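The structure appears below as structure tokens.
Up next is chain A:
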Amino acid sequence: MTALEVEALSLTRQGERVLSDISFTLRPGEFLGLLGPNGAGKTTLLRALQGLLPHEGRSSLAQISAEARARRAAFLPQARDLAWPMAVRDLVALGRLPWTGAARSDDHRAVAAALTRMELEALADRPADRLSGGELARALIARLLAQETPLLLADEPGAGLDPARQISTMQVFADLAREGRAVVASVHDLGLAARFCTRVLVLQEGRLVADGPPAEVLSDSLLDQVFGLRVWRGEAGGLPLLAPIALT
Partner candidate 1 sequence: MKLTLSLAALVALLFVASLLIGPAAFGPLEALSALLRGEGEATVLVMREIRLPRAILGLLTGASLGLAGAAMQGWLRNPLAEPGLIGVSPMASLGAVLALQSGLVAAFAPALPLAALAGAALAVVLLFVLSGPRGGTLTVILAGVALSALAGALMSLVLNLSPNPFAASEIIFWLMGSLADRSMEHVWLAAPVMAAGALALAGAGRGLDALSLGEDVARSLGISPEGLRRRVVFGVAALAGAATSVAGGIGFVGLVVPHLLRRATGGRPSALLLPSALGGAAVILAADLATRLILPERDLKLGVLTALIGAPFFIHMILSLRKATQ
Partner candidate 2 sequence: MRHIRFLRALALVLALWPAASEAAPQRVVSVNLCTDQLAMLLAAPGQLVSVSWLAADPRSSVMPEAARGYQLNRGGAEEVFALRPDLVLASSWTRRETVSLLRRLGVEVVELAPAQRLEEIAPAIRELAALLGRTSEGEVMANAFTRNLAALRGPETGRSAAVWEAGGYTSGSGTLSDEVLRAAGLRNLAARAGIAGGGYLPLERLVMERPDLILSSAPWPGASRAEDLLVHPALAALRRDTAGFKMRDADWVCGLPQILHAIGDLKEAMPQ
């Protein structure tokens, strides 16, 4: 049983190759970190594999109907976009839209669980236009969680969050993976990726250059080659620590 299969996915935009021949398979329980410098194709890959962009190759998610996909995978885009000032609870409840026909009590439970996971209970009734940027970002993640899909796709979920919230958010995704779901998140913070992801994919100029556990993949030579970075390595509480020091 796989959560996602991507085979030879390629994408050309205005004659330019944006993604080249990307293949990977994701299993339940995996927390996949999508790494790569700006413009490497992380966001494009996250959108293409859901069928949001025309592409070549195959993605198991792009092939199923929109309704089925909405119950299989939830998506958090990079833009923290909300058009109307609705209350946090109503915003989170939008994640339940694919589940029409499900019991009301199920919706309530899912929304309450998502609010709890993102520590938003106290803000549940606050209109979104009276939230801080970080609070809105967390509410949008809670919306993602409320969809209760086996697969979660998140584009830079930590953006706009303070360091503590970045850690707790990565923890939430790691917990979800441990509970048997699959998560794909593009991440810029190499340290967080090294600590929380079970596996990382490294993209460079639209190509997949490395795929594996962070401890194996994030070698000095790869970081130098892909990011042009030198890092400091350590360990805390049994988890690897990794901090960029300087440009190479």
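As a working rule, a residue touches a chain if its C-beta (ideal position, glycine included) is under 8 Å from a C-beta of that chain, and two chains touch if they have at least 3 such contacts; residues count from 1.
How were these candidates chosen? In short, all candidates are chains of the complex that A comes from, given by their letters.
Source: prediction; values computed, not measured.
Enquirer: Of the candidates 1 or 2, report the single one touching chain A in this complex.
Expert: Candidate touching the shown chain: 1.
Enquirer: Touching residues of chain A toward candidate 1 in the complex: what are they?
Expert: 47, 50, 52, 66-67, 69-71, 73-77, 79, 81-87, 90, 94-95, 97-98, 100, 127-128, 140, 143, 147, 153
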